[in-house]
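Working notes, beginning with the structure itself.
All protein chains but one are shown at their positions in the complex.
Each chain carries a letter (A and B) given by its place in the written order, and its residues are counted from 1.
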Amino acid sequence: MIQNLSIAKDVVEELKEKFGDVIQSEGDVAVVNEDFIAKVCKYLKNEKGFDHLSNLSAVDLIKQNMMCVVYHLWSTEKKQLIILKAFLPRDPTDKHVCHEDDVCDGVQRLPSISKIYPAADWHEREAFDLFGIIFEGHPNMKRLLLKEDWIGHPLRKDDESGVPAYQIDWKLAMMRSNDKFVLNMGSINQKLEKMKEEKEDGK
Amino acid sequence: MIVVGQLEKLIKNLTGNLANWGRSWSFWPLTFGTACCAIEMMAMASPRNDAERHGILFFASTPRHADVVIVAGTINEKMKPRLRRLYEQMPDPKWVVAMGACEIGGGPFWNGYNVEKGIDGFLPVDIYVPGCPPRPENLLEALIQLQKLIKKDSMARYKSGNPHL
Partner (left out) sequence: MASEKIVELNMGPQHPSTHGVLRLMLKIKGDTIMDSTAHIGYLHRCIEKLHEKRHYMWCIPLTNRMDYVAALHSEHLFVQAVEKLMNIEPSERSQYVRVILLELQRIASHLVAIGSYGLDLGQMTTWFWCFKEREIILTLMEEVTGGRLFHNEVRLGGLKNDLPKGWTEKCLSMLTYLDKKWKDYGKFIENELFFKRTKGIGVVSKKDAMDWGMHGPSLRGSGWNLDVRRYAPYSVYDKLDFDVPVKDEGDSLARYRVRWEEVVQSIRIVRQAIKNLPQGPTEGLRSLYFTKPVTPGEVYVINEQAKGEAGVYLVSDGTSKPYRAKYKTPSFCNTALLPKIIVGHKIADIVAIIGSLDPVFGEVDR
């Protein structure tokens, strides 16, 4: 059977009544205005019993020029899930180095929920490291996975740090000549450069 | 005079070969395992493929006691200076075995922004073991080949021809 995580739609309606304009609902998801996310989470934890933070992830929506942070909260008593989303404006020039105690001023900011859900501590640091979203009120907003003096935020869609996945030319890679198959033992860098040169010569 | 010269040569030959024989039969690798290949390295030391009968004991927890470093696991930019420092802390003579596809040319992660494409850019490699991960029998065969290299005393340490070393 396909797993069915039941979503608490009645809680979304109650949130809309209590907080008013701050929350809109898109299907099952409650879209929260970015400044009020901490208050909504505190209400959900203390009064509605959503005690388990399941996931906190960031998504880069480059076509709509926005970034999005998605929260999945689970209630162990009622076995229900609630999904919150917060949209932020996107600034492509936000490149933080942030390895000393300097203040990062950027457009993509959100209040941190690490005092309400301590489990969100490392999730928020990872979102800062890979996307550049600053969480205000976090005790230790530093890079987590990459080395401390890395410049840039790799998981953004317009970041060019990695090697592009070009289509492999299988004929060239097999290098069949007189029905012999050449097996490359050793470093692949020299072979790749050689292949590129030969392709250019061939053209 | 000729006999003394030949005697000298004989003694040098014997002791030289004795040292090589001793080094090859008591191989202590450094316990350095980063990722998935480390599990197959542990399986090589487990009872089914017993590495201890060849003299390979995983007792060198510190690089000061180690002979060989079997690099098992992807190396990325954060780990690279630490591995180089560990290699420089090992006393001579020392060897390097590159185990797995990640050390030969980046492996399945060669595309990534953080991954070193092969360790022979900063370490002199003696033996490459292909596979993802290589079977424990593969790795054992590679270590036996390295033992043969040591006995012949052809220390092929700088074969990769890297000018940094």
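One rule holds for everything that comes next: contacts are C-beta pairs under 8 Å (C-beta built on N, C-alpha and C of every residue); 3 or more make two chains touch, one makes a residue touch a chain.
Keep in mind that this is a model prediction, so the values were computed, not measured.
J.: Which of these touches the unseen chain: A:Leu53, A:Leu88, A:Ile113 or A:Met141?
T.: A:Leu53
J.: Give the residue, chosen from B:Ser24, B:Asn76 or B:Gln147, that touches the chain omitted from the document.
T.: Reading the full complex, the residue touching the unseen chain is B:Asn76.
J.: Using the document's contact rule, name the residues of subunit A that touch the chain not shown here.
T.: The list for subunit A reads 1-5, 51-55, 57-60, 70, 72, 76, 79, 81, 83, 117-122, 130, 143-147, 154-155, 162, 165.
J.: Using the document's contact rule, name the residues of subunit B that touch the chain not shown here.
T.: Those residues of subunit B that touch the unshown chain are 30-36, 38-40, 42-43, 46-48, 61, 73-74, 76, 78-79, 82, 86, 108-109, 111-115, 132-133, 135.
Here is the rule we go by: only the chains that are shown with their structure count from here on.
J.: So what's the Cα centroid distance for subunit A and subunit B, whole Å?
T.: A distance of 39 Å separates the two centres.
J.: For the complex, which residues does subunit A have touching subunit B?
T.: Residue list for subunit A touching subunit B: 146-147, 154, 159, 161-163, 165, 185-189.
J.: Inside the complex, what are the residues of subunit B that reach subunit A?
T.: Contacts found on subunit B: 77-78, 104-106, 110-114, 117-118, 120-121, 128, 130, 160.
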